[in-house]
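Reading through the C-alpha cells given below for one structure.
Missing here is one protein chain; the remaining ones are kept as they sit in the complex.
Our next item is subunit A:
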Amino acid sequence: LLMPLRVVQKPAHRCIRALKAVQTEHVVPQVYTRRSSSAPVPRITSHYTICPRDKDPRWEGVEMERFADEADVVIVGGGPAGLSAAIRLKQLANQHEKELRVCVVEKASQIGAHTLSGACLEPSALNELIPDWKDRGAPLNTKVTEDRFAILTEKYRIPVPILPGLPMNNHGNYIVRLGHFVRWLGEQAEELGVELYPGYAASEDIFERGMELHAKVTVFGEGCHGHLAKQLYKHFNLREGCEPQTYAIGLKELWLIDEKKWRPGRVEHSVGWPLNRNTYGGSFLYHLNEGEPMVALGLVVGLDYTNPYLSPFREFQRWKHHPSVVPTLEGGSRIAYGARALNEGGFQSVPKLTFPGGALIGCSPGFMNVPKIKGTHTAMKSGMLAAEAIFSKLTDENLQSDTAGIHVPSYEESLKNSWVWKELRSVRNIRPSFHNYFGLYGGMVYTGIFYWILRGKEPWTLKHAGLDAAQLKPAKECTPIEYPKPDGKISFDLLSSVALSGTNHEHDQPPHLTLKDDSVPVAQNLAVYDGPEQRFCPAGVYEFVPLESGEGMRLQINAQNCVHCKTCDIKDPSQNINWVVPEGSGGPAYNGM
C-alpha cells in the first residue's frame, strides 16, 4: 500500500497566540539533572521533536485540528531545482492542455532570500528550460571575460594556467547573483500559473497544527542537507548503496569596490593559503557587471577538516588580507554577508532519488560538480527531469485515489541517462583524490593526469573519507590556530557580519537547533573537541558560556542568529545537533546573493 507522504505547513504565528493563551504560571524548570551526573545540565532543547507535545504542558488546550488542501504536485523549496521543476511541469501542462495544480512552498519570506552561491552559472539547463531567457530579462548580465587561477602562499600568488578542458574553465558562463536569478525564475513560474507560497516552512510534524497539503507527488528541493530529506533517507532507506554525503561550507560577501579596481567579467579562484594542504578549500572573487563596481567573493572550506580549532569564518576573514586580494578591496565597502553548506560528494554520494509519493531534486540529493564549483545547472536539470517523469506518470495512468502517493522511478532512470550523470561521473575522482599525503598537490596532480588527459574515464572510483562529522581529531592532538584580529576595514568580526545577513527569527519559538541529548555539548564536544560548534557556525549561534553557578560551562544557543547554512547538523562530531525548520519567513534576508 502506498503511504501518502504528508507535507504539513505551519502557519507562522497562530502558534504564538496559542502558546500565550496556554502559558499561565507554568515555569519550565531551568535546571534539572539528567541521569545521575553530579553537574546539573541546563535544559536547552524544548522543541516538539524532542519533547513530545502530549507530555508538554504548553500544549494543553491547543486545537489539534488541521486544515487540509490538495494539489497535484507540491514542491518543497523555491530554489533553482524546485522552480525549474515547477516551470517544466506547467510548460508540459499548458502544452498538453491539461490542468495541473503545482504549489511551491518556500521557507524564506520571499523567493531568493535564502539563496546563496558564488556564482558562475553554466547556462546549459537554462537554455533547455527557457530558451528565450534573454528576451524575458533573466539577470544574466555578466559574461565571463577573464578566468584566473592561482595557488596562494602566505605572501605570494602563483598563477596557474587554466587550460581549456580543465573543469574550472568558465568560457561561455555567466557571473550571476543567484538570489536575483532565483527571483526571476519565481516570476517565470508565477506567469505560468505555479502557486508560490514564500514564508511557509514545510515540516513533517509541526509546532502547531497548521495545514496539510496533500499531493499526488511531493518533490523535495530543499538544497544542501535538507531537514526533510534527512528524515526521508531514514524512513525509506534511500542511502543504502551510496556513500555518505560530504560537504563544504561556503562563506560569501558582496563588496562595492573602487571603480579603478573593477574588472567586470573577471573570475578568480585560488587554493592554498590560508588553508593548509590537507584542508580542502579555496577562494573565489567574481567581478560583476550590473552597473555598479560590485564583487562577490568568498571562501569554501571542506567540512572534512580535522582540526577542531579551525574556524571557516576567520579563515575567510584572514584570506582577504592576502597581498593579492587587499588591493581589490581597499577603499571599498562590504554590503552583504552570508554562508551556506554545499555538497561535495558528487557521483559516489547520490542516493536513491524516488520513493512512493515523492522525489528528490537539486542539491538535496546533491549533483554539484565539485571541481567546476557549479551545481546550479545540474540542480535545474534534475528538477526538469523530475517534472517530465512526473507529468507523464500523472497523465498516463488511471489514478485510483487522489491522495495515493505515486512512485516515479523513471525520473531516476532519466537522470542516469542524462548529461548530469555523465558530467558527475567524469569528475567523480577529483575530490577524493585529495585524500593523500600531499593533500592539495596530490589532488591537483591527479586532476591534471586523469581528468585533463583522460576525462575521467579511468575504471576505478575512489572513495570519500566517510562522514564529515567523524573527521575531527580530539583537540589535544591539534594546535590552536592564531587568527588575526579583524581590522574593521577588510576583515570584520562575526556579529557585525551576521547583522549584514539580515537574519531574524520570531522570538517566541523554541530554538530550531535541537539537541538529541542536552548533556552532550559539554560532556563530549567541549571536553574532547573544545567545542568546535562555536567555531564552525558562521553566525555565532553556539557559545559556551560559564554557568551562573560558577563551575563549568553550558552551551548557549542563539537560534535567532541562524542563517540556515546547515553546517552544524553536518559537522557536529557527536551528531547531536538536529537542525529543524523554524517558523516560516525567519532566517536570512539575502538580496541577490
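As a convention for this text, a contact is a pair of C-beta atoms (placed from the backbone, for glycine too) under 8 Å apart; a residue touches a chain by one contact, two chains touch by 3 or more; residues count from 1.
As a convention for this text, contacts and distances are computed from a predicted model.
A single chain of the complex does not appear, and UniProt lists its protein name as "Electron transfer flavoprotein subunit beta", one of "GTP-binding protein", "Electron transfer flavoprotein subunit beta", "Regulator of G protein signaling 11" or "Elongator complex protein 5". Looking at A:L232, A:L310, A:C565 or A:A589, the residue that reaches the missing chain in the full complex is A:A589. Across A:A81, A:L100 or A:A113, the single residue that touches the chain missing here is A:A113. When the whole complex is considered, the residue among A:Y200, A:F220, A:F236 or A:W255 that touches the unshown chain is A:Y200. Remark: the omitted chain is touched by one listed residue; of A:N169, A:N436, A:N504 or A:Q524 this is A:N504.
Mapped onto subunit A, the footprint of the missing chain covers residues 9, 11-14, 17, 67, 69, 109-110, 112-113, 179-180, 183, 197, 200, 210-211, 256, 292, 335, 499-500, 502-504, 589, 591-592.
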